[in-house]
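All protein chains of the complex are present and in place, except for one that has been dropped.
Naming follows writing order (A and B), and every chain is counted from residue 1.
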Amino acid sequence: MSEIVFEGVRRVFTRDGKDFLTLDGIDLTIREKEFVAIVGPSGCGKTTCLRMVAGLEFPSEGTVKVGGKLVTAPGPERAVVFQQFALFPWKTVWENIDFGLKCKGVPAAKRGEPIRRFIELMSLQGYESAFPHQLSGGMQQRVAIARAYALDPAVLLMDEPFGALDAQTRTVMQEELVRLARKNPRSVLFITHAVEEAVYLADRVVVMTRRPGQIREIIDVASVRRAEDWDRLEHIEEVMDQASFVHLRTRIWRLLREQQQPGEH
Amino acid sequence: MNRDALTAKEFWLLSTLGFATLFGVWSAVALSGFVPSQFLPTPWGVVERMVELTAKPFAGYTIQQHLVSSVGRYLLGFGLAAAIGVPLGLLMGWFRWLDDVVSPLFEAVRFIAPIAWVPFAALWFGTGIGGPTLIIFMGAFPPALINAYRGAKFVEPRFIEAAQTLGASNWRIIVEVLLPASVPSIVAGLRISAGLGWQSLVGAELIVASSGIGYLMVKGQASISTSTVMAGMIAIGSVGIIIDVLLRRMEATINRRRGR
Partner (left out) sequence: MAARRRFGRTQVAVATVLGTFALWYVLTATGVISAARFASPREVWAALTQISVQGYADAKLWQHILQSCKLVLMGFLAAIAVGVPLGLAMGWSKRAEAYINPIFLLLRPIPPLAWIPLAIVWLGLGDAAKVMVIFVAAFVPSVINTYTGVRALEPYLVEAAAMLGAKRWTFIREVLVPGAAPHIFTGLRLSLQASWTTLVAGELVGALHGLGQVLNAASQDIFPAMILVGMIFVGVCGGAMTWLLGAIEKRSMPWRTS
């Protein structure tokens, strides 16, 4: 129902008459309720993968299916959290979260309850009537996440959601997302170039090559997490201190370093 | 839901269709006899009239002579507006006291449409060159002033601080820091100024002139010669485009030299 399947996906960009191959044969299955992170060098096409699941871009070859159905257009069952937050500046926090429910056709009487629930969940109480420009980056992204979750989507697509936040806010958001994801599990595709973030959040980490992007390796994190019982630790810095964590992180770093051209550091 | 993409072929097809619709409907109505040809000439009738006016004088002069008249006044008014507005704006941006003194007066007069000065223009200058020049000046002056002012006022403070720590005098700062830094704003302002000035010219010539394109159109209207009026409109539009293109070119060259 919420299984994401990439089959033989290739993506070609044409600019000024020249063809650029950005994705070269992606085969990937994200199981139901699995949290998968994609990391890779800039331009490797990881965001393109997410946008194809979202229905904002389409493969030149191959298919992208969600729940067995071919993706043809964007929709609320595949909710997106954008790096730029993408909140409507003219709507209040409440109205922003409400908008998706309204478009879904949920009657007004029934909309209040889920909105209130997610405002509480994302610690936004008191800000219901605020406009996005009055909020910090972290708060805005919380609204965006609340907006996405309020749709009760089968699939959650997060495109470097914490990329625009400062380091401290980022850490806080990562902890919150882990709590949220464990409580409300669903299929998640998470794009990032921060390896630590990927290892901390995901069940599996997909490492991509540089352009034209292919899958270099898929690292299974969940088994290590369960074996080492990271979930017993409360804080993110404690988890990142674990030898098992460091080991995984270094492994991924090595894979990424292979991708660098001579001359880059 | 996305903006539809357009192939080059579709673009040209639709654009041509757009033109065709305009000229088609125009020609059809003109030819149908529904409206007397005095009131609605055909498109080619207008072109014929334009050509005719280059040889046969109307309202005193040929169309080129009227144009020269108009452009002459325009350059005078625009030139004055730039020559006074730009330096004044720069000085106002630098000397706070000057800003405080001039701004209230400027703001008060600003809301009066340039064309409202026509009666005084007529009173003071008759139908001589002074009248339209005054109106053009009133139209072209505000943008020139405001943009020079903004350019000077919002210069990066760092530049001024650097100059001051190097011991530059006030005068030197104005000429060698403020002025160059404000150039993009000044040039943008002059482009707007040029456009507004040209528009004001037209208005002035409709009322207080005895030559010029506006005057030509008024006389054309008086003799219900729509083709003359339309020929005038085309001439005005064409010169307006030329002025705008020239100034945009100049703006682009200046910006390029400065590495933007």
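In the analysis below, a contact is a pair of C-beta atoms (placed from the backbone, for glycine too) under 8 Å apart; a residue touches a chain by one contact, two chains touch by 3 or more.
Note that the structure is predicted; figures quoted are calculated from it, not measured.
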Among B:Val51, B:Ala83, B:Ala116 or B:Ala162, contact with the omitted chain is made only by B:Ala116
Touch with the omitted chain, as defined above, among B:Phe19, B:Trp44 or B:Phe154 | B:Phe19
Sole contact to the chain not displayed, among A:Phe13, A:Phe58 or A:Phe82 = A:Phe82
Residue among A:Lys18, A:Lys69, A:His133 or A:Arg232 that touches the chain left out of view | A:His133
Can you name the residues of subunit A that touch the chain not displayed here?
-> 54-56, 73-76, 78-80, 82, 84, 86-91, 99-100, 102-104, 131-133, 147, 151
For subunit B, which residues lie in contact with the unshown chain of the complex?
-> 1-6, 10-11, 14-19, 21-22, 39, 97, 100-105, 108-109, 111-120, 122-124, 198-199, 202-203, 206-207, 214, 217-218, 220-221, 224, 226, 229-230, 232-233, 236-238, 240-241, 244
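Definition applied: only the chains that are shown with their structure count from here on.
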Give, as an integer number of Å, the spacing between the C-alpha centres of subunit B and subunit A.
-> 53
